[in-house]
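The complex is shown incomplete by one protein chain, all other protein chains being positioned as in the whole.
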């Protein structure tokens, strides 16, 4: 997916504030799940929640207000009861096109609406073939 | 209430990003309701939600990272079915102590968990005597 | 402009948190200025800053995670030294298509990098003919 950096996401160093990478990673997961035919909003409606249990970010380069960025996301099962997403963000335009901005991963449990661990839905496991979204 | 400006709240102009005032106003409402003996978390637990239906902010001065600010909040019924909070923020320390930062108001409906309008709880109406929190 | 509501923007009432409207309004201003040929990032590079001096939001309807929303933005001079943007957001898809979500305005001063008031650039005043972005 391609997106623009918002003014609200830039700090006084002139680059995105560090926690924004996790907000963006969520967007990458959303678009990957949609492209796999299993939008997260439908998973939640079916009572399958994916709370984050681990997040990791490496900050590789600056990105300023209004910069166009591209995020690539992949997913894979991580053991039998959790799912791991890997996100990678780079400049999509301008003089820094192709330069890396951030990469990282998040690991998620499968939970029911009661917050208790649940079995990953078979259709999602089947769909997890790691197709990147661009 | 007195609070410090977070690094994550400052934009590349070196002052707080405009939407942060609304985040802070929420904190002012929270502390006012607590001081009135009706914490919002308890209101929600009783099924009384206060969704915002109008917000207004005037930006009066700059505030930078780590600045100590003071917010004063008052509340009053606004008609029979909504409540209005007025918030005012100024510098609490440093060379700009007493200088205004922002002021504004929010108006809230009384709703039940189903999102439908509900009657304001009598204890809250009774408590609404506009005592400021500092 | 059309955009999707992020998971990070939804609160425990299941609709967007109130301050997010101001984050979105910024995106509307960004796209309007771009469509007028005067991207804000270029204004800032030329030393013309537009700090917000007033913001107002009316919340008209709910919007949940992943909902597609459309924002329409117009701009006009507001006196000789400030600019006013009006933003209006509605559902762009789904069962609530066309239903209003929020509307409001922001008023901005023209400042130089030193934070002092400056004269609005002639090309921007000329461009301000209120064309909506969709």
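Chains here go by letter, A, B and C, matching the order in which they are written, and residues are numbered from 1 within each.
Throughout what follows, a contact is a pair of C-beta atoms (placed from the backbone, for glycine too) under 8 Å apart; a residue touches a chain by one contact, two chains touch by 3 or more.
This is a predicted model, so every value here is computed, not measured.
Taking every chain of the complex into account, the chain not shown here touches A, B, C.
Listed residues B:39, B:100 or B:115: the one in touch with the omitted chain is B:39. Within chain C, the residues in touch with the undisplayed chain are 7-8, 10-12, 14, 17, 19, 65.
Residues touching the missing chain, restricted to chain A, are 13, 15, 18-23, 26, 49, 51-59, 62, 106, 115 (touch as defined at the top).
Along chain B, the points of touch with the absent chain fall at residues 4, 6-8, 23, 26-27, 30, 39-41, 44, 64-66.
Operating definition for what follows: only the chains that are shown with their structure count from here on.
Looking at which two chains touch through the most C-beta pairs, you get B-C.
Annotation: 26 Å between the Cα-based centres of chain A and chain C.
If you average the Cα atoms of chain A and of chain B, the two centres end up 32 Å apart. Contact with two or more other chains is made by residues 7-8, 65 of chain A.
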